[in-house]
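First the structure, in the form of C-alpha cells, and then the observations on it.
Every protein chain of the complex appears in place save one, which is left out.
Chains here go by letter, A and B, matching the order in which they are written, and residues are numbered from 1 within each.
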C-alpha cells in the first residue's frame, strides 16, 4: 500500500517546475541573441522582442520590434557581420516575478579587424521580460559600455 | 480529503522534468569543454564525444573519440596549454528533439602571449548530440572562426 501525497504538494511541485522552465526559457532567449544577431537573422532577432519592446544601446534607441529588425539590417550592423563580429553575452542572472522577469548579464563585442580579433566594447545589459501568448519576450533592453560611467555600472544591479 | 491528480498529469510532469534535466546535462557538457581542454585532460575531453563522433575545426577533421584524444595530446594543443590558453565558450542554446539535440554557442580563444592575453579567435560552434547509455554525447561538432565568412555565420542558426 502506498500513501498518496496531498494535492497541495502537487500544486507546489507544478509551480516549482514551472519556475525552472521559465528561468530556462529566459536564459535561452538571452543566450540566443548573440548567435542570431551575428548571423544577421533579422527576423529571429526581432522575434525575441515584444511588438512594442524597446532596446537602448549607446544612444541608439529602438522603440519596437520593427526598429530592432531595421538595426540588424542596417549598413552599420551588416558591416560588422561581414567583417566578422561576435556579440558574446555571458550567463544571464534571471529574476522571476510572476509573468515578468529581469535578466542581467555582461557582454563583449569582439570584432575581426585587420586579420586580428579585438574587444571593441565590454557592456552591461539589463533585460525586462514579459510572458506573452508566444512565450517570454523582451519588453525593454538597455545596454551600455562598461567604461567607468555610472550609466554602465548602474545596469548591473540584480533583483532579489 | 484531497482530490488526486490524474495519472496523465503526472506523466506530463515527469516528461517536463526529464526535458529540464536533458537541457541541463547538455548545457553542462558544452560548458565542460573549455575547462577540460585547457587542463589538457585528454581522456575527459574525448569522453564528451560518442565513439564515432566528429569534430571539424579550422580544417582539422577529427572522426572519432580517439581523434579528439589525439588532438588534445598533440604538440600544437600542448603548446597552447603550456603557454596559457582559454577556450571560452558562451552559454549554449540547446534544442531538444527526443534522444537528439543541438546546441549552438559562440566562443573565444584567448592565449597568453608575451606576457599579455590576446583574443586569438572568435568562433561559432554547433554541436549535434545524442543520448546514449552513458548519457548525452557529441556526435558532431563544427567550429569556424567568426571572421565574416559564411562558413562561420552559417553555424549560428538556432533550431526551433
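Operating definition for what follows: a residue touches a chain if its C-beta (ideal position, glycine included) is under 8 Å from a C-beta of that chain, and two chains touch if they have at least 3 such contacts.
What you are looking at is a predicted structure, and each value in this text was computed from that prediction instead of being measured.
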> Looking at B:46, B:101 or B:119, which makes contact with the chain not pictured?
Replying inline: B:119
> Residues on subunit A that touch the omitted chain in the whole complex?
Replying inline: 2-5, 9, 13, 16-17, 20, 23, 90-94, 104-106, 108, 119-124, 145-149, 152-154, 156-158
> In the whole complex, what residues of subunit B lie against the chain that is missing from view?
Replying inline: 4, 6-8, 10, 13-14, 17, 20-21, 24, 27-28, 30-32, 34-36, 38-41, 44, 81-92, 108, 110, 112, 117-119
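FYI, only the chains that are shown with their structure count from here on.
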> In angstrom, rounded to a whole number, how far apart do the mean CA points of subunit A and subunit B lie?
Replying inline: 21
